[in-house]
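What follows is part of the complex, with its chains left where they were.
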Amino acid sequence: MAADLVAGVGSYTLQQIADYLGAELRGDPGTEIRGLATLEGATGSDLSFLANPAYRKHLSDTQAGAVIVAPQVAGDCPVNVLVLDNPYLGFARVTRLFDDRPWPDAGVHATAVIADSARVDPSASVGPNCVVGADAVVGARTVLGAGTVIGDRSSVGEDCYFHPRVTIAHAVRIGSRVIIHSGAVIGSDGFGFAPDGGKWEKIAQIGSVVVGDDVEIGANTTVDRGALDDTVIEDGVILDNQIQIAHNVRIGAYTAVAGNTAIAGTARIGRNCTIGGQSGIAGHLEIADNVHVGGMSMVIGDIREPGAYASGTGSLPMAQWKKCVVRFRQLEDIARRLKALEKKAGE
Amino acid sequence: MAADLVAGVGSYTLQQIADYLGAELRGDPGTEIRGLATLEGATGSDLSFLANPAYRKHLSDTQAGAVIVAPQVAGDCPVNVLVLDNPYLGFARVTRLFDDRPWPDAGVHATAVIADSARVDPSASVGPNCVVGADAVVGARTVLGAGTVIGDRSSVGEDCYFHPRVTIAHAVRIGSRVIIHSGAVIGSDGFGFAPDGGKWEKIAQIGSVVVGDDVEIGANTTVDRGALDDTVIEDGVILDNQIQIAHNVRIGAYTAVAGNTAIAGTARIGRNCTIGGQSGIAGHLEIADNVHVGGMSMVIGDIREPGAYASGTGSLPMAQWKKCVVRFRQLEDIARRLKALEKKAGE
């Protein structure tokens, strides 16, 4: 692969992209590709892709300059093709070439406040109004967006990209190639209090957070520090926006969690799981590896077997919903009456 | 209407307010009004209103200086009245006169960091520690609260009011008269990843976000940028706090979404809908215009007909709830046994 292709330059020949992807090219290698688009929306300078069989109907009419396709479909495509066993993965890789997000220069902005004892790699980029605390470490080529705060004694690895206004509290350890979006807070206090005669006594949260390599954390997501031990986000975990990870949770490698999900204290989520959005995972439970939980799931017990799980009842027209809720609350009575009838019928 | 009434001065005559609202005044036009209050809480210098029939019982005892009422109620009010066909709308309009939020002077604060290529209208107000990126545009009379970040190439229209600590990522387009509350993030990456042998390959999100005119976006709400095309928030949409809008969602004009709702990728919500708080809307579905979804709804399929919808079962005393949940899980069995009994009974 031509891994040295420069991203974001705006224009590539089809041959350059084929080399970058390691794809077989059928068609004109000199075709100029200036953007990415869906099969339906693409014009002659766009590269498109076919991954989902549901969109195959759009293939014959596409105006794309080229399409990334699987081998068995390549013959049906009316335009240039790049053939890959996994077209969706190829598409994912090629998006990088067209990503035009700002990539700031190395160096510390004049308005950033860096503690004397902090170690910021000279190749890192520290944006306006950032604050890097005492004894904190920022690794090579890492980007800190404007207004980001790195707490005392925290470390951030290499090649990370933090968008503006991220907060890393004190003594947090973050790996390399970690992306964190705006407003995320890593290392806030866990919600730990001891009852004291009708009042609450705060339990200082003296653990911390450990985030592995290749993790992505969404906008306004929060990860609390542990009470005694650490909260752990393993390598390759991807967290969407507005997620709450409570103290001492452990999320296994390569697990994906969708938006607005809340995971309560000391829950352990396995590896390679997917957790649907708006779900609630109760505390002190375990979810096995390779578990897939639907959106708005309410997980209140261990899930020990891999597989798919869901909960909730789905939305209904208001009048029907009201009747179903009334009957739901009568379920114990319904079951008893059914049993009585069965007895009478001699079953 | 006397649209030139100056807001926030703290005191108006009843005649001034009647003129501002275009309301019929019955009573003393010189009554001095210094505040707004409920019928029960109002004193002689307060203006109140009666919109909800449930509060009509408080009308006869009110101590308000005046009350905004509908024509058919005007005769029953013991104090001065302002008569309007829509008293609630009149109340909404008059709140502006008593809003004492800070309205900062035009100009760029000395601590703000503005890229050389950015265009900030001289009548705009850019607060302390704001950052405005390369080629970004900030329109006339727009206010950027302290610590707000406008990404490279993004544009913000006229007469917008962004509260402190808003993040607008790069290449986002925002209309005029848009209010955004603290902590909101517009243009964070959509949650797009391709599976790659047990790991995740990030799909760069090269679309953006388009926000129309007259939109309001709540505190800590997040709106993700599109994967290829844009996420779209149409004119007049109102979004409450802590909402997550995923990539490529489209929300139709004048739709209202209440707090903590999550809308998954590529969902299309119609115009003039209301979505209750804490709801979850699955991805790749369509909701028609004029659909009203209750709080905590779980929408997992298209809603094609206007009307009211709801889901969930509501809270119950713990002992009853436990029994209902057990029976819910037996529903398939209950239905089968019922059918068997019916067969036996010859139905």
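In this document, chain identifiers A and B correspond to the written order of the chains, with residue numbering beginning at 1 in each.
Definition applied: a residue touches a chain if its C-beta (ideal position, glycine included) is under 8 Å from a C-beta of that chain, and two chains touch if they have at least 3 such contacts.
Quick caveat, the model's predicted, so the values are computed rather than measured.
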Q | Full complex stoichiometry in copies [only 2 chains shown in place] | A | 3
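Just so we're on the same page, only the chains that are shown with their structure count from here on.
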Q. Any idea what the CA-fit rotation angle from chain A to chain B is, to the nearest 5 degrees?
A. 120
**Q.** For chain A paired with chain B, centre-to-centre distance based on mean C-alpha positions, whole Å
**A.** 26
Q. What residues on chain B touch chain A, complex-wise?
A. 111, 113, 129, 131, 133-134, 147, 149, 151-152, 165, 167, 169-171, 183, 185, 188-189, 191-196, 198-206, 220, 222, 224, 227-229, 242, 244, 246, 260, 262, 264, 278, 280, 282, 293-294, 297-301, 303, 307-314, 316, 320, 323-324, 327-328, 330-331, 334, 337-338, 340-341, 344-345
**Q.** chain A residues within the chain B interface of the complex
**A.** 36-38, 41, 86, 88-89, 91-93, 95-96, 98-102, 109, 111, 127-129, 145-147, 163-165, 179, 181-183, 214, 216, 218-220, 236, 238, 240-242, 254, 256, 258-260, 272, 277-278, 295-296, 312-318, 321-322, 325, 328-329, 331-332, 334-335, 338, 341-342, 345, 347
